[in-house]
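In this view, the complex is presented without one of its protein chains, the others remaining in place.
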Amino acid sequence: MAASKFASNQFTIFVTLFTVLFLVLFGIFGRYSGETLPNGSPDFGKVSRDYPLLHDTHGFVLIGLGFLVAFLRRYGFSALAINLLLVAFVLEWGLIIRGFLSPEFSQHSAFSISLKDIAKADYTAASVLISYGAVVGKLSPIQYVILAFIETPLSIVNEFILFALLGVGDVGGSIVVHLFGAIFGIAVARVVFKPSQIQSEHQGSIYHSDIFSFVGTVFLWAFWPSFNSIFAVTAAEQQRAVVTTFLALLGSTVTTFLFSQLLNKEKRFNFKHIASATLSGGVATGAVATLVLSPLAALLVGIVAAIISVLGFNVVTPLLAHKLGVHDTRGVLSLHGLPGIVGALASVILLFLTPTEVFGETIRNIYPLHKTDSKDGRTPAEQALFQLAGLGVTILFALVTGVITGVILRLKIWRQVREKENYSDTDFFEVPEDFDFTTRVTSHIERVELTEHTERTKLTNNEFTN
Amino acid sequence: MAASKFASNQFTIFVTLFTVLFLVLFGIFGRYSGETLPNGSPDFGKVSRDYPLLHDTHGFVLIGLGFLVAFLRRYGFSALAINLLLVAFVLEWGLIIRGFLSPEFSQHSAFSISLKDIAKADYTAASVLISYGAVVGKLSPIQYVILAFIETPLSIVNEFILFALLGVGDVGGSIVVHLFGAIFGIAVARVVFKPSQIQSEHQGSIYHSDIFSFVGTVFLWAFWPSFNSIFAVTAAEQQRAVVTTFLALLGSTVTTFLFSQLLNKEKRFNFKHIASATLSGGVATGAVATLVLSPLAALLVGIVAAIISVLGFNVVTPLLAHKLGVHDTRGVLSLHGLPGIVGALASVILLFLTPTEVFGETIRNIYPLHKTDSKDGRTPAEQALFQLAGLGVTILFALVTGVITGVILRLKIWRQVREKENYSDTDFFEVPEDFDFTTRVTSHIERVELTEHTERTKLTNNEFTN
Partner (left out) sequence: MAASKFASNQFTIFVTLFTVLFLVLFGIFGRYSGETLPNGSPDFGKVSRDYPLLHDTHGFVLIGLGFLVAFLRRYGFSALAINLLLVAFVLEWGLIIRGFLSPEFSQHSAFSISLKDIAKADYTAASVLISYGAVVGKLSPIQYVILAFIETPLSIVNEFILFALLGVGDVGGSIVVHLFGAIFGIAVARVVFKPSQIQSEHQGSIYHSDIFSFVGTVFLWAFWPSFNSIFAVTAAEQQRAVVTTFLALLGSTVTTFLFSQLLNKEKRFNFKHIASATLSGGVATGAVATLVLSPLAALLVGIVAAIISVLGFNVVTPLLAHKLGVHDTRGVLSLHGLPGIVGALASVILLFLTPTEVFGETIRNIYPLHKTDSKDGRTPAEQALFQLAGLGVTILFALVTGVITGVILRLKIWRQVREKENYSDTDFFEVPEDFDFTTRVTSHIERVELTEHTERTKLTNNEFTN
């Protein structure tokens, strides 16, 4: 490792600077929210509702996204550890940026932190971690931190444009979390692309790293209904979002098996599809979780999302990598990007199919600028246009800012990953002695010859020459 | 792979057919429940109670049962993936079948889906997944799907007979979930039995596959109090079910260690007992979770269940396999079947020991046809007889329908698992390059001779000949 002095110290320098910056900003502007203060919250109703959902929303990013990305055989430590680092870093920075954009801040020059604020910061963490999925294995720790430092405000600004300016409805973040994160991620990935990233012998999984990543899959599945319903306004909407998300996940799960096998020459299932595309129903219902009112619609959203997602993994992801140099390590475009678009389009279609009158005044919980019996506002068709506008703005904004971020990350001042060490823990983590054997050699062993075959005895009594 | 064209396409054909069938049925008859609709659910009380329990009940089948079955060394992908597929498939189909049997359907020709309905479908998924445990590694994906398609309505019909016709009490499903699933599963296993299933060199675990399965164990432990209490009627009953389940699990956990070691010649613990029989207290309290009123009784139910369960694993399971050709891959008879019987018998004994008057009118939450001060009904002795009847009906019904299902699954039209590939992912999943080494060769290596011993250096710099 011939890293310069600056290269080897830049993590220390920048993370210290960011920490000091965050402490100063929290110190000057941060408050505990009223409901946590001694005279706050007279009863347990609200916390009993919010806390389990926060718990799951946080588990979504901390556990689910963390293990999902641990499929690389030589990058398990980094994948998990950097995920944890980014969760913590983005939560701090996201609480601050969201605080600055809050109405409270413009009134009192201070922002406060409640359970819901933490959950909102988890949404931002999710979008950053999705981007991380596109470049996992290709950047150094400091580059990931810089990426997170830049993307956090951009993700929040995009959300602000869609929610506060365009009045887009996206209660579970199909567009503002999943699509933004995916597009931003592949834009960065394109700019930092090197052919070695495709050629690397270290890319890919081993059997047990795939199983570790499945820990992420099942927890994401389990946490998704909470993730999509935490920002629902009424109890009815919360339950509706849960039911919609459940049904869509059922649809996307069965459909993923169907298409994963169908598109495989030898009619085998691809475990990476099973570990990823099964979740696409959760992604796609983010935009419509409280809008859907029929089981059929929920299932169809999930089914379409899974078809698109599996096709993405099978066709789009390899094509982009080999033709356009857009190498997306975990396939975030196929898991989060394309199903995010499905979600946005589903919201458009449903606006035409669902008579919005049935929502009464509560349509404003879904689309805050929609007309109701008592208030003027957008027609469904107008709202549909704004949904499309939100989709377009997000893609464009994520692409442009992702490219710029990629250019910044590519700067020679940052420590880079050595070409031979793509997707490998060795340069950045202390690894145990078996590391190389377990993660590299085992894949090359095709024939073992036991020259001296002795009778099977207790393994503990085995001789072996060391 | 010399699979015929039909054999290699039948998964596609049948899963597509089932998906279309489900979509049609959901489209015609399925509704969102009233509490999820725009004018539903004025407050968060109910959802704050139901949702965390649904979350756990679903985690029970999705995460707990999934990882528990991932102990086979070469069947990790299949075990986890098929579990996920069956969860989704059975939830869809179970929501439909339960809908058809609901009072709402007979009145309005439609059924609706609430959080509790999803949890009920999770119960059915649990019973199917328990059956799956008996045949894991022996069937092809399409056979598992057919099994689930057939068992889902049968499991619900059995439950309907016990609850609606016999007035059996079984709040946490000792009989209708665990016992039914286990008996059905071993009946199927008997019919599809081939000697190769016992002789297979692939049966069994490796060290890390056993540890993966323990992820299932701890989550089942943690989710079990929710699983047993979600259908409790009052807040008191919910808490009672939680306390009972906890205490029984404490009893079964300690007792499993005691008997696992005691019955072992070399006084070693058997990790498979620890990973399974520790949970038998949860199984057995399903039938009595809201009936038990003393810590001693709860502990004893757990202790007896664990003793029976460990004896099952040690004596019954191998005996059945070798003498009767009932090969039960994961030992579901010992984990779910026998403790389920313990639960049913516990409900009989407690009906004699507990003065049911102390329950007042709430005895009808446990046994809906029981007499109370204000209403005529069964005496405790009569109810005990009906509990026994429910036990007998379930065993008989599960045996008969399981055998028939086994006969259907054995039909040559279905793709079968090749004899050499029992308990192996290779025919049905893409596997990574290390697969064979990690899951097969390592178990045969008794001696490694390092012919050239060089000084320990950075592992990344190792030479190795490829």
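Labels A and B are assigned to the chains in the order they are written; within every chain, residues are numbered from 1.
The working rule: a residue touches a chain if its C-beta (ideal position, glycine included) is under 8 Å from a C-beta of that chain, and two chains touch if they have at least 3 such contacts.
Computed from a predicted model, the values in this text were never measured in an experiment.
The hidden chain makes contact, of the residues B:I303, B:L333 or B:A384, with B:I303. Contact with the chain that does not appear here is found for just one residue of B:V157, B:I211 or B:L388, B:I211. Checked against the hidden chain, the listed residues A:H208, A:R240, A:K267 or A:H336 yield one contact partner: A:H208. Residue-wise, the contact with the chain that is not shown comes from B:V243, picked out of B:L21, B:V243 or B:I349.
What chain A contributes to its contact with the hidden chain is residues 1, 3, 8-9, 11-12, 15-16, 19, 22-23, 26-27, 30-33, 35-48, 51-52, 54-55, 58-59, 62-63, 66-67, 70, 76-77, 80-81, 84-85, 87-89, 91-92, 95, 113-115, 118, 141, 208, 212, 215, 427-435, 437-439, 441, 444-450, 453, 459-460, 462, 464, 466.
Against the chain not shown here, chain B presents residues 45-46, 48-49, 52, 56, 73, 204-208, 210-211, 214-215, 217-219, 221-222, 225-226, 234-236, 238-240, 242-243, 246-247, 249-251, 253-255, 257-258, 261-262, 264, 266-271, 274, 278, 293-296, 299-300, 303, 358-360, 362, 426, 431, 433, 435-436, 441-445, 448, 450-454, 456, 459, 462-466.
Heads up, the rule we're going with is that only the chains that are shown with their structure count from here on.
Each chain gets a centre from the mean of its Cα atoms; for chain A and chain B, those two points are 31 Å apart.
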